[in-house]
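Structure provided below as structure tokens; questions to follow.
The complex appears here without one of its protein chains, the remainder shown in place.
The first chain written gets the first letter, and so on, giving A and B; residue counts start at 1 in each chain.
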Amino acid sequence: MDFSTLFIIIIGSIFINNFVIARFLGLCPYIGVSKKMDSAFGMGMAVIFVMTMASTITWLIYTFLLNADTSIFGVDLTFLRTIAFILSIAVLVQFVEMVIKKTAPELYKALGIYLPLITTNCAVLGVSLLNINENYNFIESIVNGASAGVGFTLVLVLMAGIRERLEYSNVPKSMKGMPISFIVAGCMALAFLGFSGMKF
Amino acid sequence: MKAIQEFTKGIIKENPVFVMALGLCPTLAVSTSVQNAIGMGAAATFVLLCSNIIISLIKNFIPSKVRIPCFILVIASFVTIVDMVMEAYVPPLHKSLGIFIPLIVVNCIILGRAEAFASKNGVFKSMLDGLGMGLGFMLAIIVIASIREILGTGGIFNAKILPASYKPMIVAILPPGAFVTIGLLMGLLNILKNKKKSQAHS
Partner (left out) sequence: MKDFIRPTLVLLIICVVAGAILSLIYMQTAPLIAENKLKAEEEARRLVLPDAKYFNPVSDSSTILYYEGYSSDSTLAGYVFSCVQYGYSSDVKTIVGLTPDLMIQAITVVSQSETPGLGANCTKPDFTAQFSGKNPADIYVDKDGGDIQSLTGATITTRAVTNAIHDAFLKLKDRL
């Protein structure tokens, strides 16, 4: 078990190549759900779970069904990966929705429409595709999925904290809401840019 | 609504990026150069147009319970077609757009229009809606890309527009530049909107 590779993946996906702030994946919920800290945190937890499970399932599907060298069919079906991945993610999110409804109804209500929207969260499909592009093995893919989710949650919670404070500031009328949120995101992106070039 | 309005609404009034805040991920990621912007805009418009048409055609056969998975299947198929065709015929563009080509399938604009419009309207109107929204999306990315590319490299399409003494503001091509640009543009649009409103009142 190569722990140093895993460590690099973890630090990479949380800080250096943060999925939201550096890779531009997962922006819609980032702007949409980051108004309050609790819903941001709840959303983050759901996304970490979905991204980890999605990385697992999509890796298995790719390796055993699609990739010509390792699949049970022996035929190159990699061109079906977009369809296969997004369908499995849709099923996964449906399942997570049912579980949350049963076990944490308050969270279910707080997340509202944003829960089924995790299906269209580019970060989930994005991490699945990236795992394949980077040729990660099974463990590396799962770790990458979880770390990407943690990175997403980190930035989401930071943004929510800032936006809660912004409510009390004197933002010019035309910048209220989304414009100022994007400017804040820009400042965060500038800060995270400092992580790039980190080497171990 | 008159037919032509179905088309034009997507370009300004209900612009998917600036007004409805949909499709943000590809917009910011791909707006590093105008060439990428046009490529992504064209690909997304093609997918949007085709999926709107097909979904509008089969809308009566899709049971409401499974409509989202059906929409996703149709959209994903067209995205895969675009992916394969681009890799075969325009490999450099395919390489610079990277994973954002398959990510067109989760572009909220396409699923959003399928759910909100194509599943409830006829084929011709859905076609116009798809074209309009797609062009509006492309327009938005081109505007942002022009600003970022000119500020960040001094020119567009490898042709220098700003004088040689201009030191390129590299941060414009990097992620912070993307966020700040779209934030400022949205603010600007708000100023224009509020001005129009107060003019209408007086």
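Simple rule for what comes next: contacts are C-beta pairs under 8 Å (C-beta built on N, C-alpha and C of every residue); 3 or more make two chains touch, one makes a residue touch a chain.
Just so we're clear, the structure is a prediction, and the values are computed from it rather than from any experiment.
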| note | Of the candidates B:I4, B:A116 or B:I170, the residue in contact with the absent chain is B:I170
| Which of B:K2, B:K65 or B:H201 touches the chain that is not shown? | B:K65
| Interface with the unshown chain - residue positions in chain A | 16, 76, 79-80, 83, 196-197, 199
| said: Contact with the hidden chain only, please: which chain B residues? | reply: 32, 61-63, 65-66, 69-70, 73-74, 76-77, 80-81, 84-85, 87-89, 91, 152-153, 168, 170, 173-174
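Following the convention adopted for this analysis, only the chains that are shown with their structure count from here on.
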| said: Rounded to a whole Å, what is the gap between the Cα centroids of chain A and chain B? | reply: 21
| query | Touching chain A in the complex: which residues of chain B? | reply | 21-22, 24-26, 28-29, 68-69, 72-73, 76-77, 79-80, 83-84, 99, 102-103, 105-106, 108, 111, 171, 174-180, 182-184, 186-188, 190-191, 194
| field | Of all residues in chain A, those that touch chain B in their complex | value | 21-28, 31-32, 79-83, 86-87, 90, 116, 119-122, 125-126, 129-130, 133, 172-175, 178-183, 185-187, 189-190, 192-193
